[in-house]
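Just one protein chain is left out here, and the rest sit where they should.
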Amino acid sequence: MSKVMESQPAALHDLSSDPRYIGHSPERPSARRLVQGQGCYVDDIRLPRMAHVVYWRSPVAHCRITRINAEFARRMPGVLLVADGEDLAKICKPWVATLGHLANMKSAPQYPLARGRAHWQGEPVVAVVAESRVQAEDALQYLQVEWEPLPAVADMETALDPETPLIHPELGDNLCFQRNLDTGGVDAAFAAADHVLKTTFEFGRHTGVTLEPRCQIADWASAEQRLTVYHSQQAPHMMQDLYARQFGIAESQVRVICKDVGGSFGIKVHAYPDDFATVALSMMLGRPVKFVADRLESFTSDIHARHHRVHARIAVKQDGEILAFDMDDLTGIGPFSMFPRTSAIEGNQVVNLVGGPYKHQQYRAQLKVVFQNKTPTCQYRGVGHPIACAVTEALVDQAARAIGMDPLEIRRRNVIPDDAYPCSGISGVKFESLSHQACLARLENLMDYHALRAEQEALRKKGIYRGIGIAALIELTNPSAAFYGVGGARIASQDGATARLDPNGGVTVMVSVGEQGQGTEAIYTQIAADAVGVDMAQVRVVTGDTEVTPYGGGTWASRGAGIGGEAVLLAGEALRANMRKLAAVILQREAQTLDIHRGSVVDSASREPLCSVAEIGRIAYFRSDLLPRDFTPELSVTRHYAQRDYPFIFTNGVQASYVEVDPDTGFVKLLRHWAVEDCGRVINPRLVDEQIRGAIVQGIGGALLEECLYDAQGLMLNANMADYLVPMCAEMPDIEVAHVETPTRSSKLGAKGAGEAGTAGAPAAVMNAINDALAPFAVSVTSQPLTPQKILQALGKV
Amino acid sequence: MKSPEFDYVKVRTLEQAIALLHANGDEARILAGGQSLLAALNMRLSEPSLLIDIGGLSVLRAIAVHGAFLRIGALATHTDIENSSLVAQHAPLLSLAVGRIAHRAIRNAGTFGGSIANADPAAEWPCCLLALDGWVLVRGPAGERRIAAADFFTGLYTTALADDEILLACDLPLAQRDDWFGFDELARRSGDYAICGLAVALRFSGSVVQSAHLSWLGLASTPLRSRRTEALLAGQPLDAATLQGVTDALLAELDPIADLTHTGATKRHLATVLARRLLEQALATRQGLQPGMH
Amino acid sequence: MELTGEVSVAAARESVWHALNDARTLMACIPGCEAVEITSDTERHVRLLVKAGPVRARFVGKITLSEVVANSACVMTFEGSGGAAGMATGRSSVALHDQDGGTRVSYTATASVGGKLGQIGARMLDAAAKQMADQFFERLSRTLNAPQADAAAPAAGAALEGARVAAPAAGPAATAPAVPSVLGEGTRLLWFAMGCLATGFGFLLATHLH
Partner (left out) sequence: MADQQTIHLHVNGQAHTGNVAPRTHLIDWIREDLGLKGSHLGCEHGVCGACTVMVDGRIVRGCLTLAVQTDGCEVLTVEGLGALEPARALQQAFVRHNALQCGFCTAGMLMAALELVQNKPYATRAEVREWMSGNYCRCTGYHAIVDAVCEVLAQQMPEPAKGAA
């Protein structure tokens, strides 16, 4: 079959009488500013009387702090303050990061700076504040900290053994969280299977390596008792709430401002100990204090993620029917659950998502989340998806190989059909409307699958080993309050937008979701322009300031377009309606006979321009004397949106990777990569494609290169940019992206998330491609990153 | 990450540099390209009281033929070497290797002499210098001396250079008509230090290998010559039997040190792969199956 | 890092043991060893200057001795710090055996490096430790073959800060007394030094710059 019909269940409806921007790829308003070096990141900001802080961090995984001698450090030029955990604990409350809906989850109280004990290499212990960064670093050399080493829990496999020391004795064990899911008939399903494939998977610890390190400026204005924090952060309102609560002040006393953010990916959606420490220091000094993590401390203090060991099985019939999945996941999360999202969510997601695209009827999963003396882990782009997808898709490929079926064909036969929705997945997740069949068909054409298989076959005869890997995936986006809110975390699942007509006819839109580079400001501009009926050039979007924008959750879980975008659409439409009412009064006509069209008030039937939007703005703001006494124009409109129909709106997609493996060296060359993505309505195709490409490369990094390597004492061995291998340009493939658009009916806009699917599917696609290339040798590798060392070992060469 | 405090002198003459080095001893450090030194300073892993910047001594940047040698000034940058037709003609091995050194921004600043003096066991230049049996020219208060590459690299980041000596240049024997050179390395990312790398210098008489130099990077605490294997190659034709012999000899001779992600055994295996591939390339070239590389 | 090795020294077991117990011999044999301070029968504070390429890191640290069998074996644990630069901890055991024409010294050591140096130097730890051991024993053999050669060892009376802190200008300068012959002193120094020195190496490689 070469020609494939594309099925599109829910057709896209027009969102306005004159759709000009939504669905197109106009230029990003901020792009020109950034290519001319006119961005404004936290480290670019210099406030009057601003001081600089550096932290002494634990050099070992676990120790008792026996003595801190700051005498010499305090004598150094420019030093303003040296403070430790006891000093800061006086003004900042400790926190315990658990969620009510994660049954029996445990963690221990955590402080801005370690008190008595340091629990991981990189935990902040002492703060040194000086007039300049150089002076602070100079003084740090003279700080004397004495410590006694304590036994470290490094290996998650033995974290729960009785002989393993307890990191938090008061908790009784090193178990943070566990979950078991069982549909009941799993053993029967495996007994009925023609083939059972069983594999152990390993996933290395990653970290985000945002190019701009974590940074903030905390400015406590003692006179008015107000805190302003310039923060490179994804969730300004969440941080406002946390600062207010931990320091016992009113929310109204806290303002969080996020200007340009140099990449976040989940690294900057958490509340770190040094975030609170920097604020505390500003309060103690009554001066602005800037903290910018240096790259070496980023590696041990930014959250890590992904470290899982999974034993998994699949049961399959000879005809290709998948009967069941069964898996056991162990993950190590560091000594504390991360504040406030907790470190149990990633493992929980793996349980929810394994087997996700398929219609099998039996599933069993066991999850253990354990404490260890390593950098805390938490939500990072893809949260659990890359693990669940790699486990699922590798097992599906093994099943296909066992029964001699084409990998594309076995997926075609087992995915939940496009006409079966809405329905529930076997783990209990609710699906609104997915398009696995359409996406597989689209991929088959996009990559010219059969020609590629022929090429692979021909090259094998010449001793060139290429492989094709396919990965179908589901991605959780547009979360409802079920994600965090129900668990008691004050993390908003709703977002808001205020649209305001300005006197000159321009429209200002203030949105609670910020810009991290993914282009949210651009799509909000597009949506607002279409919704109101003005040119994009007339729209100005403002984000990232808790004092200016409506209250909302911010940027996480691929919700910027689906949640924030809907709020902008609703606010824009409401403003348009109010503008028509105003025009009706001014022109003495019925509102329904008028419309707003490209910056003008027009006759809705003839589209004949009647007056400019600027003219009704002028009258509304400056000549209220011309308006009837009983009419007040409402030209600032706020609308909020929360997705309430489903716990999450799932998206789906499928990726393929084409690689060449050198069996002599174990080196892998990435030749091509394809992605077909269904994120519902595509608001800006170029931006969505770029989100997917960037996310795919981030996923490839984890599959082939990235890993936080630790020794048996819990010390990180490659905590620098040269030894922690992030993907660079030369090795990465060209990536072709195509779309199937199945809009969600849970919103008017119909947009789902697109930010994480690339990361979710890439590791699975690449791992499957490598194992397809290795198939002639009858070996496979399932430990990521898939290094030359591991591939050569699998091949028996070393 | 900001450097600790230090004084800085940009010297106008070599004599001035040597005098300062002599006077300040261990507290002074020579600044050439600075691509390793300044990173170390940023991390505060070193606290010299004086940096002696020799960057202004243009006399040290020359690349020129001196008798039977190509002399490469200590301050010649990697990019200078990349662009030099003299290097391509007389020391083609360097032209083959230079593209593998880090990335352009580093190659623009990093210097040949700096790399040699830094004696990084995974760096390309020390490996090439050793492969070519080149010489290192140094000058101290006592005057100049010439040190053979084989005697220069004494340990991990340590060389025969005395504390008060400055590296002036390196002399590389001019490539001859019957010479064949090859360079290859295995790095997971372009520009990274390699897991393992090999520089090969062969002199043929007809189809027989007259002399063979196999110089390795990334395997030990210094660049390394596999001399037992070289001896085995000398006087042999590059046929299948010889190639197999080379592989066996290397397995017996090499005992690489592991790195973070590759065991010694893996490096040994990869070394044999590199050797086989480069020697097959040499064979193909000699048989005229492909245009001569040089 | 795990390291095991064996070396032959052309001297009788007793004289090797004695040499290993003579602090001045050891200071002559351990590159960069600057000072020793006796803090108890089984504990020594030591200062060491690590020099490797552009790295210059001064370490102070503590070595504790256990399981001593005179003239034949001992076990040491070391903890050393370069202050903000990093720290090293480890455990090692050394045994001396008679053999024709001299003594065979066998050793095993595990070292672990934390802090900044560990973050960037780990990849070269094995190479550095191995080289350190080789250098030490080569110098030791030379010293034993030329008994006078080591007489003028450096570093008597150098200043030293407390254990696991390092701050160039900090702390009162304590004068290290001349070191009497103490069991295992030298081997303790050796393994401490190996741990520290190892940390000093290799970050250059890690920086991937030329």
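Quick notes
Labels for the chains are A, B and C, by order of writing; each one numbers its residues from 1.
Methods note: contacts are C-beta pairs under 8 Å (C-beta built on N, C-alpha and C of every residue); 3 or more make two chains touch, one makes a residue touch a chain.
The shown structure was predicted, so the numbers you read here are calculated from the model rather than taken from an experiment.
Across A:A193, A:V209, A:L330 or A:L635, the residue that sits in touch with the chain not pictured is A:V209. One of A:A614, A:M728 or A:L795 touches the chain omitted from the figure, and that residue is A:M728. For the chain left out of this panel, the touching residue among A:G263, A:P417 or A:P503 is A:G263.
Residue A:R295 is the one among A:R20, A:R295 or A:K430 that touches the chain not shown. Even with one chain removed from view, chain B keeps its contact list with that chain: residues 1-8, 10, 31, 34-35, 38-39, 41-43, 51, 53, 55, 79, 102-106, 108-109, 189-191.
Where chain A meets the omitted chain, the residues involved are 27-28, 30-32, 34-41, 43-44, 134, 208-213, 260-265, 292, 294-295, 516-519, 686-687, 690, 693-698, 720-722, 726-732, 734-735, 758.
Please note the rule applied: only the chains that are shown with their structure count from here on.
Put simply, the chain farthest from chain C by mean CA position is A.
The distance from the centre of chain A to the centre of chain B, with each centre set as the mean of the Cα atoms, comes to 44 Å. Chain centres here are Cα averages; for chain A and chain C they lie 48 Å apart.
Annotation for chain B: residues 43-44, 191-193, 260 touch two or more other chains.
Across the assembly, chain A contributes 141, 296, 709, 717-718, 722-723 as residues in contact with two or more other chains.
Chain contact summary for the complex, chain C toward chain A: residues 1, 79, 81, 83-84, 86-87, 89, 112-116, 118-120, 122-123, 161-165, 167-171, 203, 206-208. Here chain A touches chain C in the complex through residues 56, 59-61, 69, 72, 121, 140-147, 149, 296, 299-300, 709, 711-713, 715-720, 722-723, going by the rule given at the top.
The touching residues of chain B, counted against chain C in their complex, run 26, 29, 33, 35-37, 39-41, 43-48, 78, 101-102, 106-107, 110, 114-115, 118-125, 155-158, 191-193, 220-221, 257-260.
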